[in-house]
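Note that this complex is displayed minus one protein chain, with the remaining chains in position.
Presenting chain A:
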Amino acid sequence: MLSLGLLWRALSSGGHEAREKEDDQQAHHRPEAPSRTAAAAMEQERALEVYDIIRTIRDPEKPNTLEELDVVTESCVEVHEIGEDEYLVTIRFTPTVPHCSLATLIGLCLRIKLQRCLPFKHKLEIYISEGAHSTEEDINKQINDKERVAAAMENPHLREIVEQCVLDPD
């Protein structure tokens, strides 16, 4: 995950005004810089913790992990501090095939494993990476509806598939 400073430089048009503003910001915020860097470092650490948990999730159809299939990558995890020791975790995954139910299933696996394994206080949002699916808005809405997720996990058939996918490797 890029630090805010790098992101600004990458996005800015490089115009005079923009650069001046940035210098101003740096000047004003210099005394705060150490804590901002510490916060960004913590967020990055948390992001790696998240990635470590999701990379070993198995794909529902193929005998590979989500990492092996590039469904998730380190950069697909974003973490932002939203309160005291509380973080907003955002994951954007890329399903291998444009198949609705499979994408929803992957979203379900991501949510369930993190719900069970993530040790720090968090709120979780999961999305299909933009442009990766024709009905991505529909899928995103479903996988972020906790009532739908809870009900799905009470369906024995779906539950069994999810449990197999999130089972930790020996």
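Details
Just so it is clear, a contact is a pair of C-beta atoms (placed from the backbone, for glycine too) under 8 Å apart; a residue touches a chain by one contact, two chains touch by 3 or more; residues count from 1.
Throughout what follows, contacts and distances are computed from a predicted model.
You can't see one chain of this complex, but its UniProt record names it "Probable cytosolic iron-sulfur protein assembly protein CIAO1", from the set "COMM domain-containing protein 7 isoform X1", "60S ribosomal protein L35a-1", "Dynein light chain roadblock" or "Probable cytosolic iron-sulfur protein assembly protein CIAO1". Among A:Val97, A:Ala151 or A:Leu167, only A:Ala151 touches the chain left out of the display. Which of A:Arg36, A:Lys62, A:His99 or A:Lys123 touches the hidden chain is settled by the complete complex: it is A:Lys123. Interface residues of chain A facing the missing partner chain: 82-83, 121, 123, 141, 145-148, 150-151, 154.
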